[in-house]
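Excluded from the complex is one protein chain; the other protein chains are retained at their positions.
Presenting chain A:
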Amino acid sequence: MIEIMATLYGGILRFDPKNPEWDGRDRFILSKGHGVLAYYTALAEAGFFPKDELLKFEVNGECLPGHPILNMEKGIECSTGSLGMGLPFGAGLALAGKMQKKSYRTYVLVGDGECDEGSIWECAMFASHYHLSNLIAIVDSNKLQYDGPCCEIMNLDNFKAKWESFGWDVTEVDGHNVKELYDAFSVCSHSSNGKPQVIIADTVKGKGVSFMENNKEWHHSTLSQKQYDLAMQEIRSGE
């Protein structure tokens, strides 16, 4: 999902890190709160806080725990971690934006496993019923959830058709291809057909590191120094 975050914070979202509450900013919600490392990293790169603060990740009593906490100073719009909640919150931001005739857009990143939650589909109905064309959902479709492959744990077959039948415009992209992501976001951001938009980003969990790719053991784990060196070497050689 790091490519999704890099595309959003590097070229799509309108924001001002010096004025994090700027009313005209686009809103971003990380609904899959466990993807927090990519989020903190993007926020630091975007200038919301110094990069050395990233070392406060999962440090006792600090403000960068394993799921994000609402903190406007650091550009974090919503506390998430319990799945299925970020999309409804984003729909609320989008609806208020429409009511107030504001031009900001709301982007919500959800996981594919997260789409097991009923509240995602409650919101899918709601967003199309209220024509929330200013709401853009991105699904990080890595086909893995905590207990194993999504297709084995809870089948999400016909995923595109599911969203379409709920009244959303669907774009499928390679979630590791920044150009494809950028183009898809650019089109969504200027859509005027009154429908909410969803980008299904086809991704590989742990992409670029041989021992992590598609390995659920790395959903949440810590690297040894040796593993870190190997991972960095592989990522750099892939650049």
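Basically, a contact is a pair of C-beta atoms (placed from the backbone, for glycine too) under 8 Å apart; a residue touches a chain by one contact, two chains touch by 3 or more; residues count from 1.
Note that in this section contacts and distances are computed from a predicted model.
Asker: Just go with whichever of "Osmoprotectant transport system permease protein", "Cytochrome c oxidase polypeptide 1", "Transketolase family protein" or "Nucleoside ABC transporter membrane protein" UniProt uses as the name of the absent chain.
Answerer: "Transketolase family protein"
Asker: Sort through A:82, A:186 or A:221 and give me the one touching the missing partner chain.
Answerer: Touching the chain that is not displayed is residue A:82.
Asker: In the full complex, which of A:125, A:154 or A:235 touches the chain missing from this view?
Answerer: Of the candidates A:125, A:154 or A:235, A:125 is in touch with the missing chain.
Asker: Using the document's definition of touch, tell me which of A:8, A:30, A:91 or A:109 contacts the absent chain.
Answerer: Spelled out, the listed residue whose C-beta touches the missing chain is A:91.
Asker: Of A:70, A:151, A:187 or A:232, which sits in contact with the chain we cannot see?
Answerer: A:70
Asker: What chain A residues would touch the chain not displayed?
Answerer: Listed in rising order, the touching residues are 70, 77-79, 81-82, 84-85, 87-97, 99-100, 118-119, 122-123, 125-126, 129-130.
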